[in-house]
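Excluded from the complex is one protein chain; the other protein chains are retained at their positions.
And now, subunit A:
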């Protein structure tokens, strides 16, 4: 059946809207939104399906959604803003701002290491209970005292959630305000974007309810079985669950808690979780990413020189924990174009999020992009990929990125 798609699509972008419509193979269980800014203009702003499959509440123009690890991209924009302001140096040791971080041999870790998943702190050694999620400073303190899982700077592996508290604590100490407040001040407010890390209470009713789709359920079940078979500590699993605060899929439906658990829980939605807890509209996300692109009159969020160093390659290749290729590539927190996540051109940068969320900017294509969905899938989830492919054909003119690198489907990150 055909889904009812609402919103606006400028002339010439219809194939993108068609790819978006294909997302709704089951419109009664899927909600989604897509926003694209091209050359400074919002050329696609569409949404459809249900915000809550349990009740049938429709996804509308103002529906907010948890963006999971797209949040790390937002924090990376914030960090780059502080670099631009001269307040932060990617090459400075973390201890320049956060002396306690030197415990257990971490003293030489740089700010860039935190951002590029090189800190050795992808998972907490001591479990983090759900009630601690609202106290980012306490979590940061505990990470500061923790022994790293590898020598910082010598290897990399994805820090699905701790990433946010690590760079967030540095940012808090620099700015004097919480990471969520700093994000509003330096990124969201200048762009007038409906985008929060730590959602104000009045916006809770607008948030879509996230559901675990069959492929994500199958993937996490497989991961858990593999970890049990392997024995030892399942560090990638602890990196997701924090040892008990969250379900492995990041959301769940708990009969004892009608709102749901993990990031469906309003308490968690209100907490500042700078690694995964951002909540936004697709329109807001696309606007923020578009605003990172240099403009002729210099009113973008980032200057060209800043963008250059922020998106310079810092981590690539095989990660510390075994994982099949293709592997992601990282700048200073930004997920760079790779076989694991294609953007429009080789110079695209952004961050995807668990369950199919994708948000990025592409300077060569002059695009800010965001796709959000509340039906979380994994593995060979190509919903966003097909939309990006359709867009590339329009704005770049070729199906692949033009540099001869084969187009890979592959692992998606959190």
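In this text, a contact is a pair of C-beta atoms (placed from the backbone, for glycine too) under 8 Å apart; a residue touches a chain by one contact, two chains touch by 3 or more; residues count from 1.
Keep in mind that, in the parts below, contacts and distances are computed from a predicted model.
Missing chain, UniProt protein name: "beta-fructofuranosidase", from among "Amino acid ABC transporter substrate-binding protein", "beta-fructofuranosidase", "Formate dehydrogenase subunit gamma" or "Cbb3-type cytochrome c oxidase subunit I".
Among A:22, A:89, A:141 or A:364, only A:141 touches the chain left out of the display. For the chain missing from the display, the contacting residue among A:12, A:105 or A:127 is A:127, taking the whole complex into account. Note that of A:103, A:181 or A:259, the residue touching the chain absent from this view is A:103.
Within the complete assembly, residues 100, 103, 126-127, 129, 131-132, 135, 138, 141-142, 145 of subunit A touch the chain that is not shown.
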